[in-house]
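Note that this complex is displayed minus one protein chain, with the remaining chains in position.
What follows is chain A.
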Amino acid sequence: MAGLVTAVTLAEKGATVTVHEAGPRIGSGASWFAGGMLAPWCEAESAPEEVTRDSLDSLQWWADHVPDMARNGSLVVAPPRDQVELARFGRRTSHFETIDDRKISELEPDLAGRFDKALFFAGEGHVDPRLALQRLEQRLLNLGGIVRFGTTQSAASFDWVVDCTGMDARDIEPGLRGVRGEMILVRCPEMRLHRPVRMLHPRIPIYIVPRENNIFMAGATMVESDDNRAITVRAMSELLNALYTLHPAFAEAEIIEANAGIRPSYSDNVPRVHCEGRRITVNGMYRHGFLLSPARAAEVGRVIFPATT
């Protein structure tokens, strides 16, 4: 996804771009399993300041490129016994409003009576990652870009090569490590949410992101491991519990997908761009792929087109 955002950004600046995708389709990497939250202020809870700073323009970038992007903000809640986590989250973040149960039920009628208090980050948004990838691919093709599947090798010569291969670059990218994440998709016709909900818990912070057709994504675990086997029972039960805690109606939901992915990460968990001659690397997106790709792509743009801004 970092690759596609970079490709579109460069094509919009006038470059002739060819994308080489190792997989059989767009979205064969970690981004396929992403939450798609565009939450610069919520992320400040655990991410360094530069993540929030660099991601502020992202929302607009996504709004310009993915018309289906939702900009309804995000809600942060905690089960009654974990209220101190809510206070802690509030101390670490900004640009939110503390709201009571009445305001919660105005924003999310289906959550009426579930929580006494929530933090509402009105300025945040979210996209459906899979839909967003399709939109970007289409945009690239419209700009005259080419997408090739099944290999990252090419016989043709290019002026610049931008390596956005994520974990595939682990052998040539010192310091790159994998952080495993697990997610599930459920369909719950009884529930309707308008924005991502983060459920705080001292051991397993989880978010639930609504998608089209009553589908909800629940994610995501964080395991210091690059083990890419299928989702574990432990992870699945944690995610299911979080859904059930958010609303008992989820007990009747249908589990339509359960997956695991590996997030490419540097030691500070901040995505980086670096150049060696005419080869540029964009990697370490960690869990900030959607949030920071536009900013990192803009950095690549400034390297390749230094005269323009």
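Definition applied: a residue touches a chain if its C-beta (ideal position, glycine included) is under 8 Å from a C-beta of that chain, and two chains touch if they have at least 3 such contacts; residues count from 1.
Keep in mind that, in the parts below, contacts and distances are computed from a predicted model.
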| note | Looking only at "Potassium-transporting ATPase potassium-binding subunit", "thiazole synthase", "Phosphate transport system permease protein PstA" or "3-oxoacyl-[acyl-carrier-protein] reductase", the name UniProt gives the absent chain is "thiazole synthase"
| remark: Out of A:S46, A:N72, A:T245 or A:N259, only one touches the absent chain, namely A:S46
| said: One chain isn't shown here. Among A:H65, A:R139, A:R177 or A:R296, which residue touches it? | reply: A:R177
| message | For the chain left out of this view, which of A:A22, A:A63, A:I99 or A:V223 touches it? | response | A:V223
| message | What does the interface between chain A and the hidden chain look like in terms of residue numbers? | response | 46-48, 88, 91-92, 177-178, 180, 202-203, 223-227, 229, 232, 265, 267-270
